[in-house]
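In what follows, a single structure is set out as structure tokens and then discussed.
Of the protein chains in this complex, all but one are displayed in their positions.
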Amino acid sequence: MASSGAPKDFGFGEDEELLRDLARKFLDEQLPVEKLRALVAADPEAVYERGEPSTWDEGLWKQIVELGWTGLAVPETAGGAGFKAAGIVGLVEEVGRHALPSPLISTLNATYVLREGEPDAAAAWLARIADGASATLAITDARGSWAAGDTDVSAREEGDAIVLSGRASFVQDAQKAELLVTTARLGDALLLCVVPSDAAGLEFERDHIHDLTRDQASIGFREVRIPTANVVSRDAATALERAWPSVLVTVAADLCGTSEWQLQTTVEYAKHRKQFDHPLGFFQAVKHPLVDVMIGIDRARSILYHAACCIDEGNDGAETAARMAKSAASDAGAYASDRSVQLHGGIGFTWECDVHLFFKRSLHNQLLYGDGTYQRQLLAEKLLA
Amino acid sequence: MASSGAPKDFGFGEDEELLRDLARKFLDEQLPVEKLRALVAADPEAVYERGEPSTWDEGLWKQIVELGWTGLAVPETAGGAGFKAAGIVGLVEEVGRHALPSPLISTLNATYVLREGEPDAAAAWLARIADGASATLAITDARGSWAAGDTDVSAREEGDAIVLSGRASFVQDAQKAELLVTTARLGDALLLCVVPSDAAGLEFERDHIHDLTRDQASIGFREVRIPTANVVSRDAATALERAWPSVLVTVAADLCGTSEWQLQTTVEYAKHRKQFDHPLGFFQAVKHPLVDVMIGIDRARSILYHAACCIDEGNDGAETAARMAKSAASDAGAYASDRSVQLHGGIGFTWECDVHLFFKRSLHNQLLYGDGTYQRQLLAEKLLA
Amino acid sequence: MTTTQRDYLVDWQRKCFDAGLVGADIPSEYGGGGHQGFQRIANQEMGRAGTPFMINIVGLNMAVPTILVHGTEEQKKKFIRPALRGDEIWCQGFSEPGAGSDMANQQTMAVPQGDGWVVNGHKVWTSLGHFAQWMILLARTSRDHKYDGLTYFLSPIEGHPGVTVRPLVKMTGESGFNEVLFEDAVIADALRLDDVGKGWTVAMTTLTYERGAAESAGGTSGERVPPIRQLIDLARKSFRNGVPAIEDPATRDAIVQRAIVAEGIRQNGRRARVPALCDHPMRLPLQSKVTGSEFSQDNAKLGVEIAGAHGTLYKLDRNAPDEGHWPLAYMNSYGHTIAAGTNEIQRNILGERVLGLAKSK
Partner (left out) sequence: MTTTQRDYLVDWQRKCFDAGLVGADIPSEYGGGGHQGFQRIANQEMGRAGTPFMINIVGLNMAVPTILVHGTEEQKKKFIRPALRGDEIWCQGFSEPGAGSDMANQQTMAVPQGDGWVVNGHKVWTSLGHFAQWMILLARTSRDHKYDGLTYFLSPIEGHPGVTVRPLVKMTGESGFNEVLFEDAVIADALRLDDVGKGWTVAMTTLTYERGAAESAGGTSGERVPPIRQLIDLARKSFRNGVPAIEDPATRDAIVQRAIVAEGIRQNGRRARVPALCDHPMRLPLQSKVTGSEFSQDNAKLGVEIAGAHGTLYKLDRNAPDEGHWPLAYMNSYGHTIAAGTNEIQRNILGERVLGLAKSK
């Protein structure tokens, strides 16, 4: 529960509203759904059968960098905007609502983790991100475990260098990121280090994935040598644990955004499509599920802002709130996705209809860092101890 | 899955159909719902506030005994009808559909357990049941555990007598049963023994329960002395394990019957009650849930007959099938109960409307011997080992 | 509720009123505090302190705000202060046995006679009817128009000739609601609220307040204690499959699901007051009836399941956990999913008013 001193508006004040509204306006203009479709879904065979790299708008990304979005989560001391989680969540909802293909989410998540490294060691990297470098987390093992210690990358020290070997799997937006924030095991310690994506010895293997609005890769580390200065923490588990509420909240915000798009798009369809001489929405078999989609989204969204507020307040309940938000957002996303296809009927099942773009982005995000059931298992350990 | 030699009709042949149809006709005539209401629900304060014994029709029970229903599950060698489970299930569905207040279900379940005792020791008791004695299982501890070994009754031997001490809880229809089939711990052994309900030292404490169509009690055993001949098995755990599929199937059949009553009664209401110038059933918010109630009942009912058939065939899959039947019937019963009240609207929430009689009987049966989730946990141990 | 309990609660409301905790935002000329925005703070504080609920809930949440909007100066002067102070208890007369969710289908007739009306009809689901002095009454004054044939009255109840109040027994065997019969009961025309034929419009004002669509002008205390703690405690003392239910994974997942829904409801309430985070002003307020009532229902049902064999027991049983709370709460929860517009109707309203979908009826 929120402590009694918690801000009534979740800390979502004028600045946050301004940022969100600017993001909405910018993305409405720059990435209407027709443009998104043309960008990522022009040729189903290209992505799926021929395995070509997923397409994205690098010009749009340059604009985003100029708008300073990469630096939003970077502390002011490191040259960033030091924005509150409440504000970033508002922006990410818009990103999800437009299914923006970009490394923004990954960069934000990498930033959250870097922020928990040793301040001196992390500052330079955070400054680079504030300057526009994209980044991503490369911390997951081949089993797809979301636990902090589970990495397949090991490190050894050689003079003032660190040599990394092994493999990081399920790396989000790997094709677009300039910096990899990586965990590596060194004896009993778990290092957190930054590896430039052009470092020698890195082998990118692109995953074939369903989501058309991002890419994912498994990255081989073949004796990758980095300066010791690239190690930002020797207790990566703690850094990840501290950053994790923010990471979960970011994905949950993206899910809330895609779900809201699914709701509104399906509602529009139900208003205009006629069946048996009535608009679809006349039928309770359409109306009531859409209401339940809305209820699910609102539950997730309210907990989301509560979680962001807990993060901003340094509240002990942040992890609980963030896992609740991810659980609720994953479940709401699953149901919104399900009904968006079903209630569009035959057309919703086709490539030409946009719902599949959001369906797949949502499905990916539902799974990423653990679905609803997974979050609830960890919550049970906290709440029912 | 059914083995390839399993009967296509679940063994539900002409005899079984005849028995079921006779039961339906008999109960339609003898216990229309108006009579049931007058019998058990004439005065809410009597049962609930003043804690008076639940009322039942002993004359009707005499007729049932004369029809031979108590002996249906008793083997022919012990003077019973030796009816197949498939047939008994058909009859019990009718019992559930009429919410018959009687010790029939308890007597059947006690019979199933006695059948698994030592044949010589059990024969006399089975013969008494075939002659019309009612019986019930007194095997549950105060925690309400459904596991075979969990009893609060202990035994000691004194010459050719056994002395029982302790307490049996959650005894169904205790007020109506003439014979208690009891488990008792004697050293490492778990005895199964028959205790006449008028034995000295028995103390009946009636439970206050919601279900108006049965009674339940906790029974204190204060140095209750029974002849050794009353011990029908010294390995009660095995006897219970063997009998358990039949016990679960009996309760599941009762649940299917009450659920079907709830479905048909709510459908009738939805046909005739008008709202906004349409019969209720016109609205998909009423129609579709009723269809889902039907689907749930049919799932449970089909698995139920499959389970009965496995029992009759001596199939190893009987326990799995029976637990599936109980799980499906409990879940279908919960949903049918829920919608029967909700879709009746305000009237469904009143004492004068019959739906609460079935709601409460169903709820009791959903819980009895473990609800859907509980059955699935035990199934997981079998199916996912 | 016993008479003793009634007296205690009336006394409590009076003390709160005297302390300025009730009616704080009501104009002072009608007996209120004359403040703005005080009531919410008072409600929060009372909720935090876990004070008893306000017995005159219908008066505070429905009658007073409706009279403020539609009443004459005389009516405001006459009714508001006694309602705030708990001196006069109100009940609601919108439900009829034949009308169900179709509230416009009222059959209770009011026929003009002299400078009053003769009323005949049958109202049901009248909580507090046996304690009430007044009823907000919707009656038909014309059979020619469904909606425009309705008129709204402030009807005397207790001791009024031609009015009979009888208890309705709930499925649990408990009473708690009433039916009210009008047999040639006479109501003075001065007790008509707003014009003849405007009853539907007035009733919509009443329901707007009741459904939480607008701030309660009267104020009731009692944010309920979060029930998740109750479920956890129950799971600690119950057994399931040989282990304490609190260690059973299925039970754990179910409780956490409930905790998430609880957090959602709590944070919905917070977010509803942040306009920048609400695309549609009615989207969250109109959900609260559905989410709140189904939350309670699902909780109670889970409690029964956790209780297992003990879930069969009535509250008077010595072994019933939590004084038999769970099965009773489960059955009583249908009062909330059915009353004040079934949740099916609420979903229509949400789909139509918030999402803009075509009307289902």
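We just call them A, B and C in the order they show up, numbering each chain from 1.
Criterion: a contact is a pair of C-beta atoms (placed from the backbone, for glycine too) under 8 Å apart; a residue touches a chain by one contact, two chains touch by 3 or more.
In this text the structure is predicted, and so the values were computed from the model without any measurement.
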*Out of all the chains shown, which come into contact with the hidden one?*
A, B, C
*Quick one: say which of A:Phe10, A:Phe83 or A:Phe359 touches the chain that got left out.*
A:Phe359
*Out of A:Lys25, A:Lys62 or A:His208, point to the residue that touches the absent chain in the complete complex.*
A:His208
*Which residue, B:Leu22, B:Ala38, B:Ala161 or B:Leu383, contacts the hidden chain when the whole complex is considered?*
B:Leu383
*Kindly note down the residues of subunit B that lie in touch with the hidden chain.*
1-2, 8-10, 12, 16-17, 20, 90, 263, 267, 270-271, 278-279, 281-284, 286-288, 290-292, 294-295, 298-303, 305-306, 321, 324, 327-328, 373, 376-377, 379-380, 383-384
*If you put the missing chain back, which residues of subunit A would it touch?*
44-45, 47-49, 51, 140, 142-147, 150, 169-170, 207-211, 216, 218, 273, 275-278, 283, 285-286, 334, 341-342, 345-353, 355-356, 359, 363-364, 367-368, 370-371, 373-374, 376-378
*Can you name the residues of subunit C that touch the chain not displayed here?*
249-250, 253
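FYI, only the chains that are shown with their structure count from here on.
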*Could you name the chain whose Cα mean is nearest to the mean of all protein Cα atoms here?*
C
*Go ahead and note the Å separation of the Cα centroids belonging to subunit A and subunit C.*
42
*Computed distance of Cα centres, subunit C from subunit B, in Å*: 39
_For subunit A versus subunit B, what separation do you get between their C-alpha means, in angstrom?_
52
*Multi-chain contacts in subunit C: which residues touch at least two other chains?*
344, 347-348, 360
*Which residues belonging to subunit A are in contact with no fewer than two other chains?*
283-284, 288
